[in-house]
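Single-structure report; data block below.
Here the complex is missing a single protein chain, while all its other protein chains stay put.
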Amino acid sequence: MLDNFNHLVLPNINLLLRGLSVTAYVCFFAFLLAIALGSVACLVRLYVPFIRVVAIGYIEFCRATPIFVQLLWVNYVWPELFGFPKTVVGAGIIALALQSSGYLAETFRSGIEGLSKGQRDAGLAVGMTNLQIMRRIVMPQVVLVMAPSIVNQMTVVIKSSTLVSVIAIPDLMYEALKLVNTWFEPIEILTSTALMYIVAIFLISILAKRVSDHFRSKFGLAGLV
Amino acid sequence: MLGSLRESLDLTLFWEYRAILLRGLLENVYIFLGGAMLAMILAFAIGVARLSRRWTVRVLSTGYAELFRNTPEYVLLIWVYYVLPVIFSRLLATRFNFSPYAAAILALGASYSGFMSETVRAGILSVPREHTEAAMSLGMSKWMIMRRIIAPQAIRRMLPEALNQFVSLFKATTFVSLIAVEDLMYKVSMITVHEMRPLPLYTGAALVYCAIIVAAAQLIQHLSDRWRRRGWA
Partner (left out) sequence: MKRMAAIVRVVELRKSFGPLEVLRGITFDVREGSVLTIIGASGSGKSTLLRCLNYLEQPTSGEVYLDGKPIGFRIEADGRRAPDTAANISRMRAELGMVFQQFNLWPHMTVLENVIEAPIRVKRLARKEAVDLGRRFLSKVNLLDKENEYPARLSGGQQQRVAIARALAMQPKVMLFDEATSALDPELTGEVLEVMRALAKEGTTMLVVTHEMGFAREVSDRAIFLHNGQIEEDGPPARVFSAPTSERCRQFLSKVLH
């Protein structure tokens, strides 16, 4: 088995690492987009009358549609319907972002609603505008308090990203399956691939937990959630 | 654009194939039920083991939970379908194969048992130690306390969370088509190849899943609220 590992995995490690970098690229931009979309959806849902319904519909649709279905839907239907995305990578990023933005919007909302009214009042009392209060007082606390959920969502994005290989984005999973189909030796290649994902996800959770613990104890927020 | 919008919302094509698609959806349901059953059994065993007094048991069960929680479901599915049979074949020195169904149930069950063991553990821990002590002071045995005092409270407290896990599990059944389980998405892609009209088919599938899951989520919300009002959850 070790022999096979030397013959199969090591010579192709560059291929796998290139796949991993595509995974990282897709996940990174998907998560950024998800945060942007999620914040907008959350703010609209909370503060904009009338279009609130649209935001609720958007959030519910994103959360309720399985990622695999969304991925195929964005990839096959959107280009015809909206004229974009033009590339599969674009489709992958959008689908992953849609999915996560729904969850993030709800996470942000529960964070904002959990914040005491006194925090807002204190901002108003010193003459800050609503926008300033949101940006300077509410958001930082929400991000801090919700950090664990946000990180959790980051790992969900990575896990979901394994599916983008299906629409021929050359990510880690894609390269691994290609190797398996060339050599017909699944054990070493797929096990190594699985381990790469596990380690990546594990490292991110640990790192993020460290960082958020640090900030939470620094601001005395430990034990808030 | 409006024309294509109308076409994508024109779900008559989807409706024409309803019998085939429904059969596909049933496959999702079977795999969901099998996976949920397996996940529950494993989750209880692992959740209890994680609270064991023996550190070896604790370490092993925690490792199990962490491993499966951190493995992407799709990777696990592929691994179980392609790798596990090869390992078994070598161990047993015979040809061994999983049906796609067995692989799907095994992979999803194992995957979600990792998440759910955490729910089980938290549920058990949420029952105050004093309730156990009150039972001990009345002479109840350990097993009896688990069954009569801890489990009923723990299960009620973990139900809402567990139901949400089941919803995720159901969503995960959508990609078992990738190992050739003939589920709804499998049928959709087959029909698409045949009809060359992805818009109504994929949109229809998205709406069907969305509707099922929104309904399930509403039901769960309703139940959890009711349980909370009764002071259970």
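What to note about this one:
As written, the chains take the letters A and B, and residue 1 is the first residue of each chain.
One rule holds in what follows: a contact is a pair of C-beta atoms (placed from the backbone, for glycine too) under 8 Å apart; a residue touches a chain by one contact, two chains touch by 3 or more.
On a predicted model such as this, the values are computed, not experimentally measured, just so you know.
Across the whole complex, the hidden chain's contacts among the shown chains comprise B. Across the entire complex, the residue among B:I149, B:M190 or B:A216 in touch with the chain not shown is B:I149.
Take chain B: the residues that touch the chain left off the picture are 128, 130-131, 133-142, 144, 148-149, 152-153, 156, 231-232.
In this section, only the chains that are shown with their structure count from here on.
Between the Cα centres of chain A and chain B there is a gap of 21 Å. Residues 60-61, 63-70, 72-73, 76-77, 80-83, 155, 158-160, 162-163, 166, 173, 177, 180, 186-187, 190-191, 193-194, 197-198, 201-202, 205 of chain A are the ones that touch chain B when the two sit in their complex.
Note for the complex: chain B touches chain A at residues 1, 4-5, 8, 66-67, 70-76, 78-79, 82-83, 86-87, 171-172, 174-175, 178, 185, 189, 192, 198-199, 202-203, 205-206, 209-210, 213-214, 217.
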